[in-house]
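This structure is in structure tokens; I'll ask about it shortly.
All protein chains of the complex are present and in place, except for one that has been dropped.
For chain A:
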Amino acid sequence: MWGLLIFSVLLGGVLGKEDFVGHQVLRISVDDEAQVQKVKELEDLEHLQLDFWRGPARPGSPIDVRVPFPSIQAVKVFLEAHGIRYTIMIEDVQSLLDEEQEQMVASQGRARTTSTFNYATYHTLEEIYDFIDILVAENPQLVSKLQIGSSYEGRPIYVLKFSTGGNNRPAIWIDTGIHSREWVTQASGVWFAKKITQDYGQDPAFTAILDNMDIFLEIVTNPDGFAFTHSTNRLWRKTRSLTSGSVCVGVDPNRNWDAGFGKAGASSNPCSETYHGKFPNSEVEVKSIVDFVNDHGNIKAFISIHSYSQLLLYPYGYKTEAPADKDELDQVSKSAVAALASLYGTKFQYGSIITKIYEASGSTIDWTYNQGIKYSFTFELRDTGRYGFLLPASQIIPTAQETWLALLTIMEHTLNHPY
């Protein structure tokens, strides 16, 4: 019952933008008809602005009234003068409303700390952006949020920087969610962010990594696409840019990089899922990363995360010619995949993009590798087609956990093999 009354007050408050600071709710006990009449007199005094939740009826029936702060003195004096008993039900209506608002929000699942955040479910863009802010607030010494650009539709593009100091240290880059429908990747990115803050200072191997290198993590690399998968089409892959001369929307951000751009392995049809765009870096989501990488100048490992197929891939996608570092990349991949499998037995294959998955031009790690970032890898996470993009949320954490082991392998190798 209280809930209903509170709710109506809240509703009124929200709609009317009133505040109820200092307002009290009194319960009045009337013993006889005379007292009932006296309270009815009170009701008629409009200037008091009384709000009767339960109006005067008959002797023995309690009367509940919300009294605005300016009228409290007058009402109490009146009741006391006429010997009418009352108790204070609510000392301060506003405090109660604030408390309830907090509870409502909490029960909706909006976490206030990264400890209460639910990592085993898929989240909206807003929830992930809130998470980012909370994580930064909880770990101000370790984590900072950088905005590297704005999406086509004007959404901020954020990168988390994990650093223990130094000046432009050699860095590891990880991105998730470049293809928006690959939901397990953004969800894993969120988990990685938390994991980093937990393990630094706790796990010796990881602490060594972060003591010497920085980590950049872009969790929602394609925010427009991601918002679209929530609002309209769960299986949307591309950006949401408009292409002049076409009714079709979006460019494949993993065909838009300046490496073999436009060659076989991408489509020139704007309606295609692998449309490469009108020119390299036409997509602001891609350009923002390109600019960041170029400006930073000291990124040593670049890992772009996709799903699904359970693969660990290195360059190239646009040509069959093997990269100069093929043997080393192959070795690192072998170790990384073994580390991944050690947790739950999940089997990954590894190799170059063009041999393991298909010919693909203008893809991310082909560009980063050509820029001199030797340890350039792409992951395709769980599964192998049973659920595909619609991976059950129960698999988020196991996927993130096993992938993290592979990432650690790559990061450690990068640390131990400076170049």
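Observations on the model:
Keep in mind that, in the parts below, contacts are C-beta pairs under 8 Å (C-beta built on N, C-alpha and C of every residue); 3 or more make two chains touch, one makes a residue touch a chain; residues count from 1.
The definition used in the following text is that contacts and distances are computed from a predicted model.
From the set "Transport inhibitor response 1 domain-containing protein", "Aldehyde dehydrogenase domain", "Retinoic acid receptor responder 1" or "Dynactin subunit 4", the protein name that UniProt assigns to the chain left out of the figure is "Retinoic acid receptor responder 1". Across the entire complex, the residue among A:48, A:96, A:174 or A:249 in touch with the chain not shown is A:249.
Considering the full assembly, A:270 is the residue among A:56, A:223 or A:270 that touches the omitted chain. In the full complex, the hidden chain is touched by chain A at residues 121-122, 183, 229-230, 232-237, 246-250, 252, 267, 269-275, 344-345, 355-359, 384-393, 395.
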